[in-house]
Structures are given as C-alpha cells and as structure tokens.
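Of the protein chains in this complex, all but one are displayed in their positions.
So, chain A:
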C-alpha cells in the first residue's frame, strides 16, 4: 500500500515521474508551460486527496491516466475557444495508443535515469551499446582496447542492474524505510 502522507514520500514520487509525465503530455501538442502546470496540479491534487494505491503500478497508471485525461480536457477547451468542432467528442478510448505512448515514455524515463547515473567512459560505452554497437566497434570508435571496453561495460552493467531493479520498484525504498 502506498500512501503519500508525508512530503518526503511525495518528493520521491515526484522526482521519479515529473519529467516523464511532462514529456508524455507532449503527445497532446500542448506547450511546455501548460504541460508543467497540468502535472504540478496533479501532484498537488494527489497530496490534497491523500490517495492510497495498492502498489507502484497502480500509482503509475493513475499518474499517466490522469495526465492524459487532463490533457484531453485542455484540448477540448482550447477547441471551444477557437469555436471549432464544439460538439465533436474526443474519444477517450484509443486504448492501444495510450498504452503505446506510456510504453515509450516509461522506456525513455528509464533510459534517462540510467544514462544519468553513469559517468564518463561507463556512460559513453553504455550509450553506444544501447545504440546497438558491439564491443569491438565501440573500441574502435573510442580508440581504446576491446578488453577495456568489456571491463568497463561489465562494471556499468552491474550498476545498471541494481538501478533497473530499483527503477522498477523504486518505491520499495519508500516502503521499506517506513
């Protein structure tokens, strides 16, 4: 059960998802300022309502769904402003589009986290392997020994492995320290 009752917990959730949610909202062609407002409002709302979630996935689903709904509302109202297709209902269904966009965002979010935990050579090498390059190619590109590439990559993987587990269930942290 996740309860966001103290500010530190909200802080953790916020920093884990804020950028991703704001970026996800760009699927609705809303400008950055407005997107940030939308997502910030949601976090304030989350705090005010003191909602509880059975697990992290439920919280995450709630966040993406709420962002989507609010964006649809904004689009609807903007449409009205421009007096365009007032009676046209925006179909909230399009489930698979929603899923696809959330999937892209979740992957992006995790890539960003990974890239930003690594520094220097580790980061370079992982970026290149994410781009699909093999060890020897990376070695040539970075002008280092293939063996060195392997060694650094192994270290980086170790960090990433830990990170991935923490990423998927980062809220374990919130749950266990209580």
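Please note the rule applied: a residue touches a chain if its C-beta (ideal position, glycine included) is under 8 Å from a C-beta of that chain, and two chains touch if they have at least 3 such contacts; residues count from 1.
What we mean here is this: contacts and distances are computed from a predicted model.
According to UniProt, the chain absent from the figure is "FecR family protein", selected among "Pyruvate dehydrogenase E1 component subunit alpha", "FecR family protein", "ABC-2 family transporter protein" or "ATP-binding cassette domain-containing protein". When the missing chain is restored to the complex, the residue among A:34, A:106 or A:137 that touches it is A:106. Contact between chain A and the unshown chain involves residues 7, 10-11, 14-15, 18-20, 22-23, 26, 32, 36, 39-40, 43-44, 47-49, 51-54, 57-58, 60-62, 64-66, 69, 73, 76-77, 79-80, 86-87, 89-90, 92-93, 96, 99-100, 102-104, 106-112, 114-115, 126-127, 129-132, 157, 160-161, 164, 167-168.
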